[in-house]
Each structure stands twice: as structure tokens, then as C-alpha cells.
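Every protein chain but one is kept in place in this view of the complex.
For clarity, chains are labelled A and B in written order, and residue numbers in each chain start from 1.
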Amino acid sequence: MQWLWDQPLSWMNAAWFTLGALCVLGIVIFFVTYAIYFERKIIGWMQFRKGPNRVGPFGLLQTVADVAKLLLKEDTIPAKADKALFIMAPALAFIPSFAALAIIPYGMNLQFADVNVGFLYYVALSGVTTIAIVTAGWASNNKYALLGGMRSAAQMISYEVPLVISVVGVAMMTGSLNLREIVLAQEGYFWNWNFLPQIIGFVVFLVSALAELNRTPFDLPEAESELVAGYHTEYSGFRFAFFMLAEYVYLYAIACLTTILFLGGWNPPLPQLAFIPGIVWFILKFLAVVFFVFWVRATFPRLRVDQLMGLAWKALLPLAMLNIFITAAGIHWFGWGG
Amino acid sequence: MIRTEELLLNVGPQHPSTHGVLRVVVKLDGEIITHVEPVIGYLHRGTEKLAESLNYTQIIPYTDRMDYLSAMTNNYVLCYAVEKMMGIEVPERAEFLRLIVMELQRIASHLVWWGTYLLDIGALSPFLFAFNDRERILQLFNELCGARLTYNYMRVGGVKWDAPEGWIDKVKAFVKDMKSRLDEYHNLVSGNEIFLARVKGIGAYDAETAIQYGLSGANLRCTGVKWDLRKNEPYCIYDRFDFDIPVGQNGDCYDRYYVRTEEIRQSLRILEQALEQFPPEGETMGKVPRAIRPPAGEVYVRIESPRGEIGCYIVSKGKAEPYRLKFRRPSFVNLQILPKLLVGESMTNLVTILGGIDIVLGEVDC
Partner (left out) sequence: MIGMMKGLGVTLKTLGTRKSTYKYPDEPIVMPDRFRGIQHFDPDKCIVCFQCARICPTQCITMSGKPNPDPEKKGRVIDTYDINFEICILCDLCTEVCPTEAIVMTNNFELAAYSRDELFKDRVWLQENNTNVRKDNNNIGAPKGGAK
């Protein structure tokens, strides 16, 4: 796509951009459809159940049917809700999640935008979704939604700090925030991937990422046993679908980022296996991360709010800081990284 | 000027974690609870009043619906009270069947508690693990008395059905499997650091408070009081078996969890012995007069249900219907301590503590 960026914006180029975006949207929606399907299948299998198996062969069309149902539902807005904000929130949640995908490189030349501060761009955009969730919680005029929204604000802001700092080590080793260069720096055998020298950073990143995604064990904003459905208690139909979509698009983004930052992106684990295209390796690693997220969801209970904050500020943040020092020492004395 | 207000929140009666139709009106300061008021009665059916116009056999199906997770012990407490008034001898085999179904019921009830409690805490899988094994118990009950939840199994003077062929062996097989399943439960949950952080030290009270509030069952034993009617006031044939009363020390949610899971193990122990000694043949119905008319007078009996001490008080005027029937329902009594425990806790702990008390709303409202 790089040649497009270098040309002046014409109608033709704008059409190309739109077409590209629509392609990514198609891929993402396909992913979300089947991520939900596999999440339900895997969690079902882990609980002696079969998971969805009624709609289509093996239940493959279950999510399609669910989405169709959501789209056909009556669009309800609570009488005393703040109408403008209530309508705006789902869009505000989804747009940044989708825009954040622009910077993800799936292969050497398979990337939308090669941004020099790729990771920062992602963090900046994902922060916007927090606002959307607070807005949704506030605008619903529902106490559970409000509590969920406030929790989510506290949680996502707290965890963004260790999330960013845990990646500093990677950035230091690569000397760049450009995602493509980060992957290129991890070429070679699998022990060259960042997850080994950056093991602390990797763990901190994974935990904070789970919290960023609002997924178990950090699913407090929508903790159904306490807050009914959290910030989207009052949402139904396609507005609810947008929140759901945003959530899974972030799952997609975080799984991609984990692959890129720590698992070597499209690099094969052994250079001898390079005959298999890089995109296959990328997808395999990506799916492993997604599976891990589902697996954790099937196993763990939920943290409490105060413990959640404590974990972020008292455990993850110092660990991430420590990681920076270790990385600095590694670069200085052992010649890690480039 | 900035002004803060308390948030009045209605938790329930349609809230996912109130285990039925309990409504808890809480005042929140941020997420901290400052005032609690449980509102009950949404499931009130007037069982005790209805019973006054029903004869004793007809009341038995109504007791099924009080504590619907433990219908067998409810059946038993009513039959036991009437038998005590009339001085009816229950045959040996019937007593064994009663004991076996009551202990199976205790396991089934604790399994439901275990699963739903962890669901409250946010873990999804334990619920289905527990229900998967409870299903086997329900199948056994279904084979025995033709229903999965409302058994209507016991009768004054005995039990309605003898064990079908091969049933005892099936129970034996279940008891054997359940032991290893219980270890797996512990692997899945009990060591999980998140779970421990959620329950340890939460909702603690001491033995004195527990007794003052009239708590019973695991809610009492978690404070270290060794009080189990199966041991302290043996009924049925519990005095013939060897088992321990698990107790906690701190009286917190973790101890209640520990006591209940350990009770499953003890129930399995009782079952093992009972199945070993099960009489190969015999009557399942004692000599009962055609019309059950207890002599004028009153009686109070109490037994250990999975939730605590369930009592039955009958005043008879010598008629086929009781003059007054009163159930001491453990869930109702145990629920009293809720407002005391919740003040100062967060919204999240509300769910942890309420779940830890193990109430069944059918029994609270009766």
C-alpha cells in the first residue's frame, strides 16, 4: 500500500483507500464472527458441552443468525437517557477500534500504513474507546451502567500505563516503534523472538492486555453477577452489536500486537521453515494468542475492583519498570537487540 | 459547589446473583455499601397456611417446593415429626433408603452451591462441572422416585418406593467417581489465587455473633463451632456411621467454602458405609394406621439440611390436618446476618457474601 501514500490524494486513490478499508472490514467481521463461534465452542468443550451446533453445519452460522437477530431488533432508547450521547457511544467505541487496525503488518509487504510510531498510534486510539464506554454508562441513565462505566474508566486508564511501559523494552531493543521494524528485528530462530529476553515485559503485556480488553479475569465493567451487564445494560439491537464488535476487534488487534511485538510476527520459528509463507505463521501465532484468551476465560474467576487497581499499580507497573532496567542493562553489557 | 450523593441501588428481584427473587436495597457511597435492606416475600406461597387444610400426606409435595434444592431433607423433617407424634416405627430398609437419599441430596445441593457461587465470583466452568455431576444424582433420584427435583419420596412410616434393581450399585459407582471428581474441583478452583483473594477474609464473623443470629449449618460451622445435628442429636440412623464435622476457624467466605466442599467428602464417607451395610431385603413401609391422625399435642423436630437446621413444629388437635404447622427454615434465619455483613463492603463483595450464605429463596419465603 505504500505507493498509494506517496501519491497525491485523487478521487481514484480515495476509492482505493475505501476499497482497502472495506476489505479489512470484511476480514475483521469474518474474524469476529468466527472468534465468537470458536469462543463459544472452546468454552463449551471445556465445560462438557458441545457449544453452538444448531444453525448451519456444526453451528457455523450461529453468529450470523445472532447478528441478524440483533439487527432486526427494535431499537430502544430509554426514555430518560441522554439521547445524543446514547446514540453516539456505540459508534465512538467501534470507530477507534477499527482505525487502530490500520497499522498492523501481517507480512513483510502486507500492511495498510507503515507508521513510525505504530504502537503509540494504537495506544492513543484505543484510549478513545474508554470515553465511549464511560459515555455509554453515563448516557444510559442506569445505575448499573454507570457503575460499569466508572469501573471501566478506572480500569482501562490504569492498565494502559503498564501496557505501554511493558512495550518500552521491546522498543529499546529494536530502537523503533515501527511495528514492521520490530518484527524484522526478531528474525532468525525462535529464541530471537522478544518473548524470551523480554519475558517480564511479555507477561505484563499479556495481563494488561487482558485487562484492556475487559476480558476475564478483568471483565469487571460488565461483570454480570454484580452489575447485570455493566455499561451496556440498556443497549440492545444493533447498538449492542457495535459494542460487541468493538470488543472483538480489540481482541483481534491485541492478538496481532502480541504476535508482532513478542512472538516474532510472520517469522517462522526456525529459518529452515521459511518455505511456509509468513502469513501462515502469523495466523498460527495469532490464533494461539486468541485461544489463550478464551482458555483463561473458561478457567478464571473475576478479580475485585480494589484488587484490580492494586495489581496494576503495585505489581504490574513496578515489574514493567524493572523490565526497562533489565533491558537497558542487557543492551549495555550483553549487547542485546540491534 | 460539588455535592456528592448516596446511590440507592435495587439489587434484584431480577438480578442474576440474588439466587431467585431476593431484593436487596443498598445505599452506595461510590462502590461502598452504607446501608442494606433485604426485601423478601416475592416467592411466598403460604405453605404453612395451606398445610392447615391438607392432610399430612398431602403436605409432603408442598415441602418439596420449599427448599427445592434439598427436597429430600424437607420430606424427611415432616415425616419425622409425624412419626414422632404417632410413635411409628420405620423399618430398617426404609431408614437406610432415607439416609442414602438425604446424603445424595446434600451432595447435590452443595454442588449447586459450589457451581453458582463460583459463577457469582465470575468463573464460568465450575457451574457446568458441578451440574454435570449433579445430573447423575438427579438421574438416580429419577430412577428411584420418578422425579428429578420434587421427589415426594418419603411417606409417614417409610418411603414410597423401594430401590429398583441395580440402583444401589449405581450409587456405589457414583460415590466412587465423585471422590476423584471432587479432587478435580479443587484443582480447578480451590488453589486459584484470584479465587482465594476474592474469598479470604471476606464477610467474617465470630462464633458468638453466629450463635446470636441463630445461624446454622456451614454458616455456623465456619466459625469453629462443631454443631451438626447428625452428630449432636442423631436422627434417622446417623449414629451408626463414622464421619467428621468439618469446621473452619475464621468464619469468612473461604471457610464456608471449605466447610461445604469438605461436607461433600464426609457425605461420601457416610454413603460408602451405608451402602456397605444396606440390608438386602426388608419392608420399606412401617405399620401406619389407615388415616394419619396424630394425637392431640405438639412436637418439634429438627434435622440438618444442607443449608442448616431445618425444624418442623406441628400442633395437632387429633385431626387428619395439622392445627398449625411451622417450618424453621435455615435459609430464612441465615439471611438475617446479611445486612450486618454487608455494611462497609463493596458492591463486588455483596455478591461474594450473599452467595456464601447459601440461601434458597423458596425456603426463605416458604
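Before moving on, here are some points about what is shown:
Just so we're on the same page, contacts are C-beta pairs under 8 Å (C-beta built on N, C-alpha and C of every residue); 3 or more make two chains touch, one makes a residue touch a chain.
Since we're looking at a predicted model, the values are computed, not measured.
The missing chain, though absent from the display, is touched by one residue of B:7, B:25 or B:188; that residue is B:188.
Only one residue from B:7, B:25 or B:196 touches the chain missing from this view: B:196. Hidden from this view is one chain, which touches chain A at 42, 44-50, 295-296, 298-300. Chain B meets the missing chain through residues 54, 57-62, 64-65, 125, 129, 132, 135, 142-147, 150, 152, 155, 158, 160-162, 164, 184, 187-196, 284-285, 290-291.
By our rule, only the chains that are shown with their structure count from here on.
Our note on geometry: chain A versus chain B, Cα centroid distance of 44 Å, whole angstroms.
Note for the complex: chain B touches chain A at residues 7, 9, 15-17, 31, 118-125, 127-129, 132, 188-189, 192, 194-195, 197-198, 346-351. Those residues of chain A that touch chain B in the shared complex are 43, 46-49, 143-144, 147, 151, 216-217, 219-220, 223-228, 297-307.
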